[in-house]
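Only one protein chain is missing from this complex, and each of the others stays in its spot.
In order of appearance the chains are A, B and C, and numbering begins at 1 in each one.
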């Protein structure tokens, strides 16, 4: 039974009791992502706070809130829930590094040795990386987050 | 060496010394046929004479002339030459029966037992029917003849 | 055919012909392949036929005069005859494509090409004011090409809706299919809910208004006897890979007089009459629609698949799948928390059984099933609008073929219960 390795308790916990779920205001941008193979969806909002009074939105900005709504499998839902825990309060730059670490973990084919300091609960997804068809599920919320951040930046620039 | 069975002397004779070649007038219709795989062409004319003074052109009409011009392999050229010998002077109905007998021979995969009374020199083409790619060559002039005759009929009807 | 004449399938013997069925998956679990609706497995006989072509007769068909080319051409055209007769058609009405998707696109593009063609092709021309009718249960392959045709030409796309049980709602048949309708395209059998659609009712109305009818037979030709002569449709599309044949080959059957008039789709070598720099003319059908060096070995493989199915008997295949479907509807339908999506009785219904399991997402369910060797498909199965209509994001689908057994169905039901235990949604 490889299932236990994939569906670690942390994942099932986040799935059953998702953190920060529900769309909230204020927000700077909202992204809606769909997994075309299964139709799973996530709508995700970010609110950013400039690093200092009067500064613009840049990599140093703080992720003041991430909220989301969505339907999908345990993996996509849990991974989005974990994402909110990880990213709220971090700077955008730190968030992007976390995204990178998570993406790398997902491509590790089950052989990744994730840095628990960076990924915290997200290390539980290492088992998912053994199932190529599920990697998209795990990344769904993360891609939406990346998209929403760059939308925030663009809006500001415009 | 199966070649001798295919290229019987009769065929090579007609190829080297074609009968009734060259386009002539008067004619009722002209058809131009091309073999799309090799580009061989034949332009063939028919002149028909009504079966009786004042009658229209029908199956009883006489094929008073067949003339042609063309370029192509020995098989297509010889078979058109043989065609003119066979069909000039016959009625259209007889001509169609000859065409039918020839077509049947071509589909016989080398096993046809052609009626020499009907096909005369054309019996020599039995060997060709063993080579599917060459059957079109042998039929090129015949198809043009059929086409020219129905064009003649149509013109008359119009 | 009477019961006695029919007799059951010898499934054990059949399974011997499919090398893949003896492999194991995950932790040495025997393979329970329930995804034939996506693609079927291939018997040795098909693989042997294809290989024999390559090893003995391989050459470019219709392009050479040498012996290999003769043999290859003969093999290709004999395959066309076998496949044609498998669906009760004449061989010059059978066009080879790469899959059913290309077959549908062929007709859709030929129709927009008719608009810019010089000849009088009114029958195929569509434009503003004209309507194309599809259904809400179509596979994307029989929906998106028509959306695109409408986009290219300005025609309007309309559709039959689907009832909660997954049947076509034909109540507005006479309004939907009307004098403006140029073509009606629909699935013979749904790849999601298994529904067999009432072809006669729809074609009868299409005939009244002079509309063309295209039947997506991807899920019928592999699973039941199909006879185009009896169907009174104009076009029929299906794929080789779903009927024990190789990948890379599909079929468009079309009525002779339509194929004769229709402008080409893909153009290039072997589909031409004469080529000048400034213009070209076309070969007769079916060659007109088969540009380039064709998939001759795949045609030979597909013919071997038809021979295999004919030898078993399509009646028998259908009866066997009916039995499996009935059993699955009963067994799976009886599990608490499971809801069958689509007809729950095996009447006018084929062997695609989709369902949802309360509180378990199909992806998670599929994962548990896979862990036990039970291979099903999860998602929208390329029928997104149908799922949206039924208010479901995704379903889990088990689909059967002649090599499946009653034990496979039991393994499926057992695996669903295991998933419920694993996720703690049922005891």
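Everything below uses one rule, namely that contacts are C-beta pairs under 8 Å (C-beta built on N, C-alpha and C of every residue); 3 or more make two chains touch, one makes a residue touch a chain.
Here the structure is a predicted model, which is why all the values come from computation and not from measurement.
Participant: Which residue, C:60, C:121 or C:209, contacts the hidden chain when the whole complex is considered?
Facilitator: C:60
Participant: Where the complex has a chain not shown, which of C:254, C:294, C:313 or C:343 is the residue touching it?
Facilitator: Final answer for the missing-chain contact: C:294.
Participant: Which residue numbers on chain B touch the omitted chain?
Facilitator: Per the touch rule, chain B residues meeting the hidden chain are 1-3, 6-7, 12, 37-41, 71-75, 131, 134, 137.
Participant: Tell me where the left-out chain touches chain A, residue by residue.
Facilitator: Against the left-out chain, chain A lists 34, 36-37, 131-134.
Participant: Footprint of the hidden chain on chain C, which residues?
Facilitator: Those residues of chain C that touch the unshown chain are 19-20, 23, 25-26, 31, 33, 35, 38-39, 41-42, 47, 51, 54-56, 58-60, 63-69, 98-102, 104-105, 109, 113, 116-117, 136, 139-145, 147-148, 151-152, 157, 159, 239, 241, 246-250, 264, 266-272, 274-280, 291-298, 363, 366-367, 369-370, 375-379, 382, 384-385, 388.
As a working rule, only the chains that are shown with their structure count from here on.
Participant: Can you compute the centre-to-centre distance for chain A and chain C, using the mean CA position of each chain? Integer Å is fine.
Facilitator: Computed from C-alpha means, the inter-chain centre distance equals 39 Å.
Participant: Hey, how far is the Cα centre of chain B from the one of chain C, in Å?
Facilitator: Each chain reduced to its C-alpha mean, chain B and chain C end up 46 Å apart.
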